[in-house]
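One structure is given below, encoded as structure tokens.
Yeah, one chain of the complex is gone here, protein chain that is, but the others are all in their spots.
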Amino acid sequence: MDVDSNWATDWVRRSADAVAAHKADLAALDRAIGDGDHGENLDRGYRAALAALDGLGDDATPADALMLVATTLISNVGGAAGPLYGTAFLKASGAAQGLDELGPSDVVAILTAARDGIVLRGKAEPGDKTMVDAWTPAVEAASAAAAAGSDVRAVLEAAAGAAERGAVDTEPLVARKGRASYLGERSAGHRDPGAESTALLLRAAAEAAADAAERRGS
Amino acid sequence: MDVDSNWATDWVRRSADAVAAHKADLAALDRAIGDGDHGENLDRGYRAALAALDGLGDDATPADALMLVATTLISNVGGAAGPLYGTAFLKASGAAQGLDELGPSDVVAILTAARDGIVLRGKAEPGDKTMVDAWTPAVEAASAAAAAGSDVRAVLEAAAGAAERGAVDTEPLVARKGRASYLGERSAGHRDPGAESTALLLRAAAEAAADAAERRGS
Amino acid sequence: MKKLINDPVDVVAESVAGFGAAHADIVRVVADPLHVVRRDAPVAGKVALVSGGGSGHEPLHAGYVGHGMLDAAVPGAVFTSPTPDRILAAMQAVDAGAGVLLIVKNYTGDVLNFETAAELAAAQGIDVRTVVTDDDVAVTDSLYTAGRRGTGGTVLVERIAGAAAERGDDLDAVASIAAAVNADARSMGVALTPCTVPHSGEPSFALAEDEMEFGIGIHGEPGRETLPMEAADRIVDRLLDVILPDLPFASGDRVLLMTDGMGGTPLAELYIAHRRASERLAEEGIEVVRSLVGDHVTALEMQGCALTVLRLDDERIELWDAPVQTASLRWRR
Partner (left out) sequence: MKKLINDPVDVVAESVAGFGAAHADIVRVVADPLHVVRRDAPVAGKVALVSGGGSGHEPLHAGYVGHGMLDAAVPGAVFTSPTPDRILAAMQAVDAGAGVLLIVKNYTGDVLNFETAAELAAAQGIDVRTVVTDDDVAVTDSLYTAGRRGTGGTVLVERIAGAAAERGDDLDAVASIAAAVNADARSMGVALTPCTVPHSGEPSFALAEDEMEFGIGIHGEPGRETLPMEAADRIVDRLLDVILPDLPFASGDRVLLMTDGMGGTPLAELYIAHRRASERLAEEGIEVVRSLVGDHVTALEMQGCALTVLRLDDERIELWDAPVQTASLRWRR
């Protein structure tokens, strides 16, 4: 089964919950190799997004919900993550344009557009120890799952799992982009906060899809 | 037996040693009810006085030595204690004027002049929890000893003992002069640093007299 | 962590409001989207200078808004770049048609948010140039990192370019003076204590009683290396050992020497450091012709110091000395 705008808004709500619940963890990761504000920044952004959801009309499409997340994050998060996540959701919204229901390949297109947006803005390569190291395996796993005939729920499950592994895999890396890069070798041994938050957001997407499937009884 | 200018210069040396040895204790007392600089200030002054002793001619009188202490303390100690001790030694020097040998009544006159100088400058009364509370019993004990026919050594021993008891007796008092007075009731329970340093200086005076007596074999 | 604050969420808004109340003769504060503009903005015919960045570095940047320096400052959350909507609003408020120069400290967040704002402003017909400051020599490898950070040199860029704009230079000229000042400035700092972001409550890093963080960043991000604590003169020499060969500064150069606090350093200690730095530069035949000592680019209550050396020439000296009237830098007005 496919997902619709309910999934998109549920994703926002679950993302807000996850970020709020892990705010302190993200702050601690960012304190270790950055400046400690990643948890607070994302939380401020998602609280604003949650509030903004009320303004979304009943006829809103998934693209509308994604666009709302994009603009809200851009004007509330700040720091590096604000424009990066903002661009991700902006591009994701573009990829969802005109669609009321999203199938497995649509979801892959959305995730790919999001990842490409981040790379376009931030110019990080895989292995630079950034959120790209969670997004890239997520996109790959999602593509593989879709190619293998999985449904949306399984595609997002694959993406979330890969992002989580990708976040863990940033630990030995030496940062080459963002604030952590100033630490050079000393950045190794710590997980990248942006990769961790990416894993949280994609897990929220998967849970929203699982719940949608459950509700529709499939 | 009486004392001469050797006693006066020995007093300076022993005072410098005693202050250096108890610098940290005086600092701690002053930190509790003041600003913690009393030890350092007096130590700076007595180190300067020690250095200045070299400039004292062979024909220097006790009054010259006391004057040298006065001017050196005035221009090196600063804070409240600098002018107070400075005035004390200035007046003490005046009381010793013209004398090469000091007998019991001369020593009483010197201590009295010193105490009066402090009261003149600082306007503290007995019981205000200041150095006056060490000087006043010291003067009284010295007078009593001299009146009873004691020699200089015993007179100064009486003064030192009384100053020490006077310093201890400042502990329950509430300060009414100097920095400690800002604490009001909270100043009770702490010994006054200036009273304590007075006890150190008078103990040094007594030891110098004892040593002079020993040397002369009396 | 004890701080003179109310709700941590309100720190920036309340602080900027207090700033506006204290300096109403110089600035105007707009609460939403939050930004600070000089009282008389937009100034007809003048190129406008806009800067901004995370809060917690006060007086940077709002303290430098006024005649002869910035036209607007855009504060972000503590240690967090401001968002593009605020930056855009500030640009719109101060543009007088002569264009806007953005002065951006080189941190990924600042660069990305100001870039977005610049795109939006350009789309509205505002003529925009951007100078990214990157004077911090603590970052060794600019190729495999986000590049050198913008620190103390930013204040000097704001001042000298601000004076050029006040003199009537056009956008390209102001931008090129700003870029040249940045290119001739070098900075490096050391922290003796960490700082604590209000909403975090945890110190930004750990330092033992006998350690210092050498090459610290102004966001409390750990520095180049943790070294044993040393005497002030030795610390200053260590900083200059990195700073001087980098440009390089050479015998005969005239420079501005800035000894900057981190927020929590007693001024008396900064002068001790400044004394050794001046002495060392004299030993190298470098003449300190202008000095600036105090808290200019801070990291909350962090203790330590940063040195900035800027090569001067007659024009820069003239611009430096020109009238300036801001909350934190003021003379001849």
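Every chain is named by a letter (A, B and C) in the order it is written, and numbering of its residues begins at 1.
The rule we apply is simple: contacts are C-beta pairs under 8 Å (C-beta built on N, C-alpha and C of every residue); 3 or more make two chains touch, one makes a residue touch a chain.
Small disclaimer: the values here were computed from a predicted structure and weren't measured.
Asks: Taking the complete complex into account, tell me which visible chains touch the one left out.
Replies: The chain that is not shown is in contact with B, C.
Asks: Among B:V3, B:A16, B:A63 or B:V77, which one touches the chain that has been omitted from the display?
Replies: Only one of B:V3, B:A16, B:A63 or B:V77 touches the chain omitted from view, namely B:V77.
Asks: Hey, which subunit B residues sit against the chain that's not shown?
Replies: That gives, for subunit B, the contact residues 27-28, 31, 33-37, 40-41, 44, 74-84, 86, 121-122, 175-179, 181-184, 186.
Asks: Give me the subunit C residues in contact with the hidden chain, please.
Replies: So the residues of subunit C touching the unseen chain are 1-7, 11-12, 14-19, 21-23, 55-56, 58-59, 63, 192-193, 209, 212, 229, 231-233, 235, 259, 263-276, 278, 288, 291-293, 295, 298, 300-301, 303-305, 325, 330-333.
The rule is short, and it goes like this: only the chains that are shown with their structure count from here on.
Asks: Looking at CA centres, what chain is most distant from subunit C?
Replies: B
Asks: With chain centres taken as the means of their Cα atoms, state the distance from subunit B to subunit C in Å.
Replies: It comes to 55 Å between the two C-alpha centres.
Asks: Using Cα averages as centroids, what's the distance between subunit A and subunit C in whole Å?
Replies: About 33 Å separates the centre of subunit A from that of subunit C.
Asks: Report, in whole Å, the distance between the mean C-alpha point of subunit A and the mean C-alpha point of subunit B.
Replies: Those two chain centres are 77 Å apart.
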